[in-house]
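Removed: one protein chain of the complex. Kept in place: all other protein chains.
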Amino acid sequence: MNVFGDKWSFTSFGESHGVAIGGVLDGVPAGLHIDFDMIREELLRRKGATGYGLPDTGVSARAVREPDEVEWLSGVLDGVTLGTPIAFIIRNKDARPEDYEYLKHTYRVGHADKVYEQKYGLRDWRGGGRASARETASRVVAGCLAKQELAEKGVRIQAQLVQVGAETDPNKFAEVIAAYQKEGDSIGGIVECRITGLPVGVGEPIFDKLQAHLAYAIMSINACKGFEYGTGFGGVTQPGSAINHISGGIAGGISDGTDVVFRCVFKPTPSTPKAGVKGRHDACVAVRAVPVVEVMTALSLVQFL
Amino acid sequence: MNVFGDKWSFTSFGESHGVAIGGVLDGVPAGLHIDFDMIREELLRRKGATGYGLPDTGVSARAVREPDEVEWLSGVLDGVTLGTPIAFIIRNKDARPEDYEYLKHTYRVGHADKVYEQKYGLRDWRGGGRASARETASRVVAGCLAKQELAEKGVRIQAQLVQVGAETDPNKFAEVIAAYQKEGDSIGGIVECRITGLPVGVGEPIFDKLQAHLAYAIMSINACKGFEYGTGFGGVTQPGSAINHISGGIAGGISDGTDVVFRCVFKPTPSTPKAGVKGRHDACVAVRAVPVVEVMTALSLVQFL
Amino acid sequence: MNVFGDKWSFTSFGESHGVAIGGVLDGVPAGLHIDFDMIREELLRRKGATGYGLPDTGVSARAVREPDEVEWLSGVLDGVTLGTPIAFIIRNKDARPEDYEYLKHTYRVGHADKVYEQKYGLRDWRGGGRASARETASRVVAGCLAKQELAEKGVRIQAQLVQVGAETDPNKFAEVIAAYQKEGDSIGGIVECRITGLPVGVGEPIFDKLQAHLAYAIMSINACKGFEYGTGFGGVTQPGSAINHISGGIAGGISDGTDVVFRCVFKPTPSTPKAGVKGRHDACVAVRAVPVVEVMTALSLVQFL
Partner (left out) sequence: MNVFGDKWSFTSFGESHGVAIGGVLDGVPAGLHIDFDMIREELLRRKGATGYGLPDTGVSARAVREPDEVEWLSGVLDGVTLGTPIAFIIRNKDARPEDYEYLKHTYRVGHADKVYEQKYGLRDWRGGGRASARETASRVVAGCLAKQELAEKGVRIQAQLVQVGAETDPNKFAEVIAAYQKEGDSIGGIVECRITGLPVGVGEPIFDKLQAHLAYAIMSINACKGFEYGTGFGGVTQPGSAINHISGGIAGGISDGTDVVFRCVFKPTPSTPKAGVKGRHDACVAVRAVPVVEVMTALSLVQFL
């Protein structure tokens, strides 16, 4: 349902245009000093306000209007975790449900509007409700705590955009995205993530293989269409004799002490002027997915440590 | 750990060269008539004894020597499920731990031998123990029951090999594999799986998105290096305006009533003569992965239905 | 940790004197009309403000000062559940952490202050933090939704005080409690709960027997020291031939269609003037436990339905 993990159990809640979105993180040990600045920065990064010099292209209108302010409700005293559940909310200050009135009786193409209504019998038509990517802000808050815990143990997670459309030169990404933006169209991207400092032995041999849990975490991000690690799909053309020294950091489902590297692909958003959706749009959602990939990786890893 | 799913909860156990491998399937409703013939056939298919006309190349020595005979211990009366846990075992009749004595103090390249010992402090050196692909036979037995339940609800799962090395013409797969076999080398492959008849509404909106759960299930198969659905990795070069009518059968994490299609890649086995491992070998493990992809898909889907 | 149940999964959070207490209820089906009045009434009942005509004796000072106002954050639109997680909070408007400053370096007898500090290395000294019975207000809110869902299915839960000290005549309870109140002492009580309308077949045969799950739910209430159903402890003196027609509504762990009746005992509070704790006190916490027994019963039952 809406819970991720059983050791650091993260429950996400909130509709995009309801009172608030938020989460509860249960299982965080007592004594962790929270770095609130880092959380603020990552929330900005999720909005696309930083990175790739794309403030004018890759940012949604809402991102600009509404700063994400985290209100901490429990589990923290003087900036230190208590070992009790950590609840937080981000109010939807600038929610404009009326902007979405037209969706009451319409389903957007490429969106989940229709299946939601079919599944639940009713839906929150206000801006996609739960299906909105706004929900990932809660993931960023929770995942930053996971990242901080991991950092204390020497584990670092670093994701980056490695491909936009057919372009693989990062210096040209802004240009490519700007072109699609201008045309009212959108384009996909590939994000690569590297985990360094992970000790040997993380992951379980059969079902909870490290790669299986990471794939589960990453594929739960909106617009993600694929996950690969190590030799990935590209390795299919290479014989065993050529590639079997490449582990991707995992052997038999268990980390082997070398860097874990995986890649994931994000499809272009269907909400574009070209598709008849008015207003500003994200020409390449993969840009904003980068910090979300990192926090979902962190939330996956803390379940094992 | 060794449990998959919480509705149809499947626990897998057994070392490759211990007394037996087996499983317990808890949560199967009462009244399901088990098709034992289908299970036998799928176990043969997993051994590579059928399919692609590759009996002499794609089959391990052990597969030939040791027929998989399922012993049903509980949960079934007169071929019908009782609603109680279904336990079954497959004895390791032809286990030859002595063949693996040399592994007591050796770690095979590309295998999990070393990380197991690092993780647990000790390991079952007999033929890989739990890490052996033999464990997937238990998955096939359990997954066949899931497939039967799904079939009764009109859901069909069909996987097939769609690429071997760079070759995408199925008629040429046997030839390609035979060539690698002859050279004592191995090659990877891509399996495509199609789910038909799935009703609208399967999957949960946030973390337990249908694609996330499928990725988790599939990435838990030995040698699997990547998972993609819908437009997948290839879609990255296409603009939103060109591909956003392609859903891959899933919208917002929930099945939309059209066929779900996904693909996964299997790396070549590291245990080859070229790598110094004696005896017969699987030149393309992707062949034998096909029925395993199907049963893991089935075990994933029954959690939602 | 802080989660109850896996179908209607209830996460409770909040420190007694922090910003807020609250909860998230995940798994509630879409379309349930929430009866907000009933929730308000049950919250009052939990405070001891109603029932047994004991407003002056059985009510804590805080209960009077601070009305529990529920703020709904998500999962509800126009009073109807959306099928998404329902998050709510009750702000600690009148929290006075400074009243508890003296507890920073003191452990109260009969309280959990000391074990918390030993377990977590630190604790929220403000009024017991998580250990405070105030946390049960969140249970009441979540449990009322469960009660409403059950009521729609014809299941009713009714608990009542049946013993205070040695007294079993309800008409004399107020008198007995008043006497202990006056002496600055406290006394225990027994609550009986009856579930009517429960269909046959609720509960699982082995571990999740209905009585086991109910015991788990009820024994999680502060100050509860025992649980019994059917013939209970008293039945030990009766031969099988005399009592084996009494099922208590459960056979082999599964409801049999007759009323389920169980009893539970609450010890007297240790925080009394006689024990050196100043201020008003609850002379009989069992009074306020009655609605909590009902909601925990409801939260237990909805996991099975």
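Of note:
Labels A, B and C are assigned to the chains in the order they are written; within every chain, residues are numbered from 1.
Criterion: a residue touches a chain if its C-beta (ideal position, glycine included) is under 8 Å from a C-beta of that chain, and two chains touch if they have at least 3 such contacts.
What you see is a predicted model, and the numbers here were worked out from it, not measured in a lab.
Although it is left out of the displayed model, the omitted chain contacts the following shown chains in the full complex: A, B, C.
Here the missing chain is touched by one residue of C:M38, C:A151, C:A275 or C:L305, and it is C:A275. If you put the hidden chain back, the residue from C:K7, C:K93, C:K114 or C:K172 that touches it is C:K114.
The chain not displayed touches chain C at residues 1-4, 12, 109-112, 114-116, 118-119, 130-131, 135, 163, 165-166, 180, 185-190, 200-201, 204-209, 211-220, 222, 224-233, 235-241, 243-245, 247-248, 251-256, 265, 267-270, 272, 274-275.
Remark: the residues of chain A touching the chain excluded from display are 6, 84, 205. Contact between chain B and the unshown chain involves residues 1-3, 9, 11-15, 18-22, 24, 26-27, 30-31, 71-75, 77, 80, 82-87, 89, 119-124, 129-130.
By definition in this document, only the chains that are shown with their structure count from here on.
Contact topology of the protein chains: fully connected, every pair of chains touching. Here the CA centre of chain A is 38 Å from the CA centre of chain C.
Chain A and chain B have Cα centroids separated by 28 Å. For chain C, residues touching at least two other chains, in rising order: 84.
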